[in-house]
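Got a structure here, written out as structure tokens. Questions coming.
A protein chain is absent from this complex, but the other protein chains hold their places.
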Amino acid sequence: MRKTLLAIENLKVYYHTGRGVVRAVDDVSLAINRREIVGLVGESGSGKSTLGYAIVRLLPPQGKIVSGKIVLDGKNLLKLSLSEMRKVRGKEIGMVFQDPLTSLDPLQKVGDQIVETILEHVNISKKEAYDMAAKALMEVGLPPDRLDSYPHQLSGGQRQRVMIALATVLKPKLIIADEPTTALDVIVQDRIMELLASLKEELNTSIILITHDISLAAERADKIAVMYAGHLYEYAPSDEIISKPLHPYTQGLIQSIPDVFARKEIKEIKGNPPDLVNPPSGCRFHPRCPYAIEKCMRKEPAMIRINENRYVKCWLYA
Amino acid sequence: MIELEIIDLKKYFPVQKSFLERLLAREKQFIKAVDGISFKMFSRQVFSLVGESGCGKTTTGRLIVRLEKPDAGKIVFEGSDITFADEKQLRPLRRKIQIIFQDPYASLNPRMRIGEIIAEPLIVHSIADKKEAKEEALKMLENVGLTPPHMFYRLFPHQLSGGQRQRVAIARAMILKPKFIVADEPVSMIDVSLRAAILKLLMKFKTLYNLSILFITHDLAVARLISDTIAVMYLGKIVEIAPTEELIDNPLHPYTKALLSSVPSLIRRKREKLVLKGEIANPINPPSGCRLHPRCPYAESICSREEPKLIFYGNNHYVACHFPLVNRRY
Amino acid sequence: MNIGFELIRKMLAPWLKEASLMLKLGLAIVITIIALSITAPLLTQYSPIIKVGDALRPPSTKHLMGTNNLGYDMFSRILYGGRTVLTVVVSATLLSMCIGVPLGLISGYYGRIVDRIFSIIMDSMYAFPSLILALAIAAVLGPSMVNAIIAIAVVYIPTYFRMVRGQTLSIKSLLYVEAAKAIGARDLRIIIKHILPNLLPTIIVVFTMNIADAILTEAGLSFLGFSVPPPTPDWGADLRAGHEYLLAGYWWLVAFPGFMIMLLAAGFALVGEGLNDILSLRGAEKR
Partner (left out) sequence: MAALRTYIIVRTLMTIPIVFTLLTIVFIILRVMPGDPITAMVGMKAPPEYIERLKEEAGLNKPYHVQYVNYILGIIRGDFGRSLIWGKRPVLAEILDHLPATIELTIFGFIVSIIIGLITGTVAGVKCYTKVDTTLRLYSIIAYALFIPWLGMMFQLIFGVYLKILPIGGRIDPGLTVGWNTVTGLYVLDGIITGRYDIVLNALQHLILPSLTLGIVLSGAYTRLVRANMIDVLSQDFIRAARARGLSELKVLRHALKNAFIPILTMMGLQFAILLTGAVLTETTFSWPGMGTFLLERIKYVDYTTIQGTIVFFAIFVSVVNLVVDILYALIDPRIRY
């Protein structure tokens, strides 16, 4: 078995909007190993969600994958036909969304939604599917009688558990969790993250955790990938990236957030996020970067390999 | 000096029902958003109200600026009772107490220019004529870092980023040189990298105008950063009040402790976790006694019977719990 | 918070093009018809209410749309009929807008008992078949142009009221209105400076759509004989008159008036749809 589960190579995703072409994901390469949680961290507009949805090829209609490869377990997802892709969704890749209330069909009982998903992928009887759904609910810490509930009858945390049950019921190889706890309070958030982590152990899956909260990623992820303005700027094991961030943006991000357990001054990153229709030339971070040199303006840096697990895209390390 | 005192403040919202349904229902149902809270705020202090969504912290803020009418209790601002002041009495007060809202996308009128938005308070209170108001607004724009001010004056809100919009909201609140600011989650909808700048701006005005700030947030990390005192709310009640460092280092209420042990942190020191069962209860029928008791691992029978009062534990530390974690401290 | 992704999802570029195309087409139709009816005396030498030729003649170079049973020139009746229709419909919708909008603002902003009473009256009227309501009013008042205007105006007051009330309710709870309250602005200022300007785009859209609907109601009224009395030229009335000669195959008596009704109503509907799309798409991009 290969060590790498998912390899994204030179992926470009563009949106065609009224104002022009938005290069939401621009030449991103990323490899995710088996049984690994990778935190995809970035602010709004960084392209982190677009990257997540590009993997399952569920972009909004204006979004197009322009070039690149997305290889899951040796198979290039971008080469699959639509019906082959459908078999991958839900079965091999499970998704957990930000807002569990709007992500569940309000008119259907949660049990029926789980069963529907199972029957779409596996050829078993309805009865067996129901048993499977009940088991899946128990795995996520809900009593099986919740199968008969409508989404609006559940609390926020319970709904997110249902979403997780939906994503994991077919034991996928990869789970993409898009801001799975942003709509939840901290205490519930912590327990949902705990649940995701334990399911990862149990099912031997990998998880892509898309989040704007680098502390959350630092606590739960094995590796962190930092995105800014459509580019991937740093990719490294969580501990290393937190203790010794290399890219000026990562450094700025870490300095800009307060921490409950630290007495520290916080520093903002100067300036504003760029307009993606007209991104800055060269390194997209250069207008806000304290170390920017003339070269940064002219030429985009290449991804530099620092060591086996560590990558950074910055002229400072070239 | 005491700037603001809240005594046993209550706000119940009727559960929305149509006319006929109300006739049929046996009793009216209420969401007990704020259910008897008391605290004092000293001037030039930053006092944080921390809690999860639905705990009543936002309602408390809206009650203090009197965007809502309290049902019972008292709000005393600078020695005068403003609890039931009517709109006419409130108008001079609005010059002294201002609010900054959470959502900078919704708090600015999309059809007004930035300059008009900032100058509006001056016009409303007939403090300045149009020309003077414009001058003031331009100065304010400079002050909140929206330069060049002449350019920003003419823009519309949708042409600004979230962080810039929140600067406009701050400018609007500050142009009347208020004494007291309610800041309702002012940075929670702003990009992480820009939050620090907004918080710093707020603190700049604090020193400039000798402001007192009631800071409402769900984020303990932000609260720790800027506040002198933190009060933790749960289901319409204050469960703990303490000076910031004291609260973080020695949480006495199980809820505070659970909150602290759930907040993600970059300094991943091993913490003992206090896990609460279930989720926040329905504020229509909150649990009897201590509202946390169904979720609390230390709950005993008295907790479901008797409501704990805020009790002084030294060090300016108050807690409402029958079995505070004080014994577990050492 | 996933604003970036949301934003992109809402940037509906290619769709704006279609919306503006509809708007342009609609405007072209509407402006042409308005221009034709204003310049009617220049375009035809015949009076619409005088016998100018043989009765029931098919279209020819002399009478572009033929003549009717009384020997009136159909082409000039169509042109002058446009004047009647536009006058009745535009005055009626303006009238209902002027009544419905303030009522909706008051009802939505102040709420309470006034709102209850207004709402139940307006909702009842809204649910009632518009033509039958207009018919009842017109029948009581008697057939005349002013009465037709009144009848149609009454019927459409609830349209404005409901829209304005609903929007006022939702805008009232928006943060920027709260912010205005917090700085001490008075009610009147809030309504005029903060609520009304944000309502205007919707009011304009509803107004154009409403004209389209009113054209059909006016045509209905006059088809049933309750709008302007003969011999004033009016498309609906001409259609009714032509119906009697339909079996004999005099198609031009009905084909042209009815087509004009459809064209004018469709024109306004296109303008409304196009405006609606553009405004909502723009709104989505601005957020």
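Structure notes:
Per-chain residue numbering starts at 1, and chain names A, B and C are given in the order in which the chains are listed.
What we mean here is this: contacts are C-beta pairs under 8 Å (C-beta built on N, C-alpha and C of every residue); 3 or more make two chains touch, one makes a residue touch a chain.
All of these numbers come straight from a predicted model, not from anything done at the bench.
Considering the whole complex, the residue from C:Ser91, C:Ser130 or C:Gln167 that touches the absent chain is C:Ser130. Within the full complex, the residue among C:Val52, C:Met65, C:Val205 or C:Ala219 touching the omitted chain is C:Ala219. From the options A:Val56, A:Val71, A:Ile214 or A:Ile266, the residue with contact to the chain not on display is A:Val56. For the options A:Arg89, A:Arg191 or A:His231, the residue in contact with the chain missing from this view is A:Arg89. Of the residues in chain C, those that touch the hidden partner chain are 9, 12, 14-15, 18, 22, 120-121, 123-133, 135-137, 139-142, 212, 216, 219-220, 223-224, 236, 239-240, 242-243, 246-247, 249, 251, 254-255, 257-259, 261-263, 265-266, 269-270, 273.
Mapped onto chain A, the interface with the missing chain covers residues 56, 58, 86-91, 95, 97, 99, 102-108, 116-117, 120-121, 150, 152, 163, 166.
Please note the rule applied: only the chains that are shown with their structure count from here on.
Among the pairs A-B and B-C, the greater number of C-beta contacts is found at A-B. The chain with its C-alpha centre at the largest distance from the centre of chain A is C. A straight line joining the Cα centres of chain A and chain C is 50 Å long.
Our note on geometry: chain A versus chain B, Cα centroid distance of 32 Å, whole angstroms. A straight line joining the Cα centres of chain B and chain C is 48 Å long. Residue positions of chain A touching 2 or more other chains, listed in rising order: 43-44, 212.
Chain B has no residue in contact with two or more other chains. Residue ranges on chain B touching chain C, taken from their complex, read 19, 65, 67, 90-91, 94-95, 98-99, 101, 103, 105-112, 120-121, 124-125, 158, 162, 169, 172, 176, 189.
Per the touch definition, chain A reaches chain B in the complex via residues 43-44, 155-158, 185-191, 212-216, 218-220, 242, 252-254, 256-262, 266-269, 272-273.
Across the complex, chain C meets chain B through its residues 1, 3, 116, 174-176, 178-186, 189, 193-194, 197-198, 286-287.
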